[in-house]
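A single protein chain has been omitted from the complex, and every remaining protein chain is retained in its original position.
First chain written, first letter: the chains are A, B and C, and each begins at residue 1.
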Amino acid sequence: MSSTETVEVTGHLLDTGVLARVLDDVLEYGGDYRVDRLDLGREHDDESYARVCVGAEDTDTLQRILMRLQTHGVNKVDPGEAVLRPAPRDGVFPDDFYSTTNLETEVRLDGSWVPVEQPEMDCGLVVVQGRVRTVPVSDVRAGDRVVCGASGVRVVLPPQQLEEGAGFEFMTSAVSSEKPQALLVRQIAVLIRDVQAAGKRILWVGGPAIVHTGAAPAMVALVRAGFVDVLFAGNALATHDIEAALYGTSLGVDLSHGAGVPHGHEHHIRAINTIRRCGSVAAAVEQGVLTRGVMHALVEAGKDFVLVGSVRDDGPLPDVYTDVIEGQRAMRAQLREVGFCIMVATMLHSIATGNLLPASVPLVSVDINPATVTKLADRGSVQAIGIVTDVGLFLEQLARELVPTYTGTATAAIAT
Amino acid sequence: MSSTETVEVTGHLLDTGVLARVLDDVLEYGGDYRVDRLDLGREHDDESYARVCVGAEDTDTLQRILMRLQTHGVNKVDPGEAVLRPAPRDGVFPDDFYSTTNLETEVRLDGSWVPVEQPEMDCGLVVVQGRVRTVPVSDVRAGDRVVCGASGVRVVLPPQQLEEGAGFEFMTSAVSSEKPQALLVRQIAVLIRDVQAAGKRILWVGGPAIVHTGAAPAMVALVRAGFVDVLFAGNALATHDIEAALYGTSLGVDLSHGAGVPHGHEHHIRAINTIRRCGSVAAAVEQGVLTRGVMHALVEAGKDFVLVGSVRDDGPLPDVYTDVIEGQRAMRAQLREVGFCIMVATMLHSIATGNLLPASVPLVSVDINPATVTKLADRGSVQAIGIVTDVGLFLEQLARELVPTYTGTATAAIAT
Amino acid sequence: MSSTETVEVTGHLLDTGVLARVLDDVLEYGGDYRVDRLDLGREHDDESYARVCVGAEDTDTLQRILMRLQTHGVNKVDPGEAVLRPAPRDGVFPDDFYSTTNLETEVRLDGSWVPVEQPEMDCGLVVVQGRVRTVPVSDVRAGDRVVCGASGVRVVLPPQQLEEGAGFEFMTSAVSSEKPQALLVRQIAVLIRDVQAAGKRILWVGGPAIVHTGAAPAMVALVRAGFVDVLFAGNALATHDIEAALYGTSLGVDLSHGAGVPHGHEHHIRAINTIRRCGSVAAAVEQGVLTRGVMHALVEAGKDFVLVGSVRDDGPLPDVYTDVIEGQRAMRAQLREVGFCIMVATMLHSIATGNLLPASVPLVSVDINPATVTKLADRGSVQAIGIVTDVGLFLEQLARELVPTYTGTATAAIAT
Partner (left out) sequence: MSSTETVEVTGHLLDTGVLARVLDDVLEYGGDYRVDRLDLGREHDDESYARVCVGAEDTDTLQRILMRLQTHGVNKVDPGEAVLRPAPRDGVFPDDFYSTTNLETEVRLDGSWVPVEQPEMDCGLVVVQGRVRTVPVSDVRAGDRVVCGASGVRVVLPPQQLEEGAGFEFMTSAVSSEKPQALLVRQIAVLIRDVQAAGKRILWVGGPAIVHTGAAPAMVALVRAGFVDVLFAGNALATHDIEAALYGTSLGVDLSHGAGVPHGHEHHIRAINTIRRCGSVAAAVEQGVLTRGVMHALVEAGKDFVLVGSVRDDGPLPDVYTDVIEGQRAMRAQLREVGFCIMVATMLHSIATGNLLPASVPLVSVDINPATVTKLADRGSVQAIGIVTDVGLFLEQLARELVPTYTGTATAAIAT
């Protein structure tokens, strides 16, 4: 071990298992460790402190280990100053750039710790006039000053502290208490009200199953009552919603088998053509062509939506970003002031949003497919709370909790 | 084709695809066919009539084809008389026994058509004093007179007619109408009320997820309000329910990951031991040991339950049938007067019950796992309507629909 | 029924169930029918002929029904001439445009039937100088002459004929024969050799699980042996492959739980940055930076690949199309002379490719997730044969069948 560095970490190291993960990561990245000091929180509310000497064969490996450990809130005892190097070309970072996490981070410039603005994972850190921003590799410009190596960088709010403060006490409490799902919906409703009362925005990310499960009326009620500030989705949710609105039908879903209905209903491509003729979803509302549904409700309520396309799209609708990098930029521009994010029935756009969100924004993912929830957490959205349930019944219950005048999808559907 | 026989079928042959399935089955079983006559229902409400000559290399193959076709409501033009042969030994049918379906069937004895009592699939037909009963192979006795071959047997109510009359019009209607899940729950509530009003019994089949998803209070409300006449389950549902009742805890479920909680909570084996000491679930209620939960509610309401064990059981509870054949007999004895069956979150006991039920009993299977629903239909329960949804929210909604005083699991849990 | 039209269809109508589906669709689309004539194939190898009068309340509905029925190979008895109308604006079809299927189709212009070039679903038909091309809505230009309504359009090769000729006799044969999976792999190997011998190209569509399951060596062997003419993929497959090549590691997969490894391995973003610095994947090979893996093998062998991005991408690699519509165009440009398509472990790019492929190209989809296979067929790729299996073992077996010198991933990995 020719290169070594001493790091330290404070917190609930034992009962959260974080120390185990830290030591595991050192080995996995090809390094080795020696625990120099461990001050135990003797009782379970006390914090512990650990100081660990980390070694590696070469400086490069050591730097990577140190950057990795920061994702656990482990920082260098002697942080040093940030090293800045110019980006060699547009769209290219220096080789040893510091790869960001989505955690609250600070960079030491001229002896002072400067907070990173809008933390986002897998970005570089660019310093401009004493401010530090996250920049994705596609957006870096030649000559931008980029933080390199782990020197002078520290993570302020590690994930285990996030979990404690996320406002979902009963979900993360000991498993010996019962957790009825209906109670869970109520808890989310309370959180949404709190976030709103605090002046923060509610971000929704949704997939077409919102329409297929018959939950569109519940979703419309939530939009109208002001609980949806911005919606991220793809071409499919908007198209199916509009198809249902235009043709009095929808793709439907075969409830007896839980499977989608065979393709060939060319209605969806006609719906897209109609909106393209109008010019945009908003224009279709204005022209009286689109008179109901989720997209209509968003336009009427003056709420934002960002639709980003994918390679399997038909059409698409004129509002859809066909360039995914531009789509990411549009999504990023909507993240300021978001205080809560709820993802419903979409893996692609959920992961895309999770990639962009700071870990400090509470995040609930609702899907009947457990893989969606698991993947989100695996990819770094450590704050994600997953609810594996039926999207239709979930939104129905949530609308009942949040919107006193909402009398239920069933009634709404019968009345229509 | 040395052996041939002419069969006929009447009904909505074209738009239901039944004729295609019939001809397909003939080929698959190694036979061949010639369509001799096809009188078309020209408009879509008209019935059609088909007469088909079926051939096979030998009589045995032909007989098997004919028995198979009866599952589609296809009967011989010249039905003949039933052939009866004695069972050679206890627990053994004659080689060419008629293997039953779960459809309404009649047997021709001395020129008269006698209805089969309590249709059940994969049984033999035993004739005693002019009556015809279904008998499973384990229960046949040496010398019992068993119907052999397809001669003198006809299916009266084929599956496509069942589907039309099952009371779920909107579910089987064209897919172009929307099918919100909340509306579906309401429809099931209506059906349950109707069945009850007609003096029939409601059969529930349940798995432990009823407890894990926090739906026990909803289930208790349904029991108390009289919507559960009999419950089929295994050792697990009863044990987890009782464990929750005795220890104020339950195995719980990690809602954030949808996964079960690790084993090792030895509470469940203590709960079992406690009930074994009392002697039975009912005795535990009587002795004041068991004071809440689903099993307690059933005992208090004087309702029946049949618990049948499996090889993975711990204990089991003293009420559990450890012999599965005896368990099947106990289940069979509860099927009289059942007018509706609802299966919730259990594959093993759902398929077991599907094996025993006549196809004429409407059947709803609710599970978050689509495989449960698919397997049930694949194994012959053609009347099964599957609902792929969250069990907790489903029972919550159903209790709200059926029990006016039920204010919700959330409230109930908080109050407790 | 104020509007009526007579249609006809020839083929194996009864045993394939196609007539049932046709009549069902008429009702579902709000029309009605009268079967005027049905000439039965009496024996099961004979074709049948049906003539059906279809009616609807208005001409628009009737036209939609007729367009729908063409997906089953049902055409008008009196086909008429194609009606052409100019596209009103760039990117907008006339309201009543004919929405295409992926089946072989002909258009009647001046009394002659002209074949549609490169059939593709959900497009319009544009006529230029007597030729008829499929054009997606995004690519139509104002004034283009677009076929409208169902008049003068007929489907030549309906799906049930496709199925018969797809070269997978044993897969679609009666279920009574055994179908060992190893035999299935061998059958696909035979088909790939046949397609190649016929001078056609083999198209692969792949997801990152090819790398995660350790199947990259098998894939490299297939590329080198000439069995991969073109690869469609996203940023993920290429990135994980390159990451494994550059760092001697990969994201790996936790075989004991079947789950992905947690994110945070910032290797992937470094791998992307490295290739961006080189300029392209090919440049990285040329510069000696990228020296092994699937992408390296494709470049060395001079084979094509099309990488199309998605909104969840990091980076992306410089070769990735970030505009999904441009990506679709690039994929479309590679479809000429494709004689076989195999899709491995990707839902997004499989469906995207299925959207573009004519139904006449045999298609195999291999995924451990049954939903991928089901969705592909549901969305109109009727020719898709699905294989639900493990991708790693499947590619291993396929490489052994096709590449005599391939001694197995295990050996390859040990040797490295």
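As a convention for this text, contacts are C-beta pairs under 8 Å (C-beta built on N, C-alpha and C of every residue); 3 or more make two chains touch, one makes a residue touch a chain.
Quick caveat: nothing in here was measured; it's all calculated off a predicted structure.
**Student:** Can you list the shown chains that the omitted chain is in contact with?
**Tutor:** A, B, C
**Student:** With respect to the chain omitted from the figure, which of B:286, B:314 or B:337 is a touching residue?
**Tutor:** B:314
**Student:** Which candidate, C:122, C:266 or C:396, sits in contact with the chain we can't see?
**Tutor:** Here the residue in touch with the unshown chain is C:396.
**Student:** Which residue, B:107, B:352 or B:387, contacts the hidden chain when the whole complex is considered?
**Tutor:** Of these options, the touching residue for the absent chain is B:352.
**Student:** State which residues belonging to subunit A touch the missing partner chain.
**Tutor:** Touching the chain left out of view, subunit A contributes residues 14-17, 19-21, 23-24, 27-30, 32-36, 38, 40-44, 174-176.
**Student:** If the hidden chain were put back, which residues of subunit C would touch it?
**Tutor:** Per the touch rule, subunit C residues meeting the hidden chain are 171-172, 175-186, 213-215, 217, 244, 249-250, 252-259, 261, 368, 370, 373-374, 385-390, 392-394, 396-397, 408-410, 413-414.
**Student:** For subunit B, enumerate the residues touching the unshown chain of the complex.
**Tutor:** Against the missing chain, subunit B presents residues 64, 67-68, 71, 88-89, 91-93, 95, 97, 99, 101, 121-122, 136-138, 234, 259-264, 266, 269-270, 272-274, 276-277, 308-316, 318, 322-328, 331, 348-349, 351-352, 355, 374-375, 377-380.
Throughout what follows, only the chains that are shown with their structure count from here on.
**Student:** Take the average of all CA coordinates in subunit B, do the same for subunit C, and state the distance between these two points in whole angstrom.
**Tutor:** Distance between chain centres, rounded to whole Å: 40 Å.
**Student:** In whole angstrom, how far does the Cα centroid of subunit A sit from the Cα centroid of subunit B?
**Tutor:** 44
**Student:** Express in whole angstrom the distance between the two chain centres, defined as the mean CA positions of subunit A and subunit C.
**Tutor:** 32
**Student:** On subunit C, where are the residues touching two or more other chains?
**Tutor:** In subunit C, no residue touches at least two other chains, as defined above.
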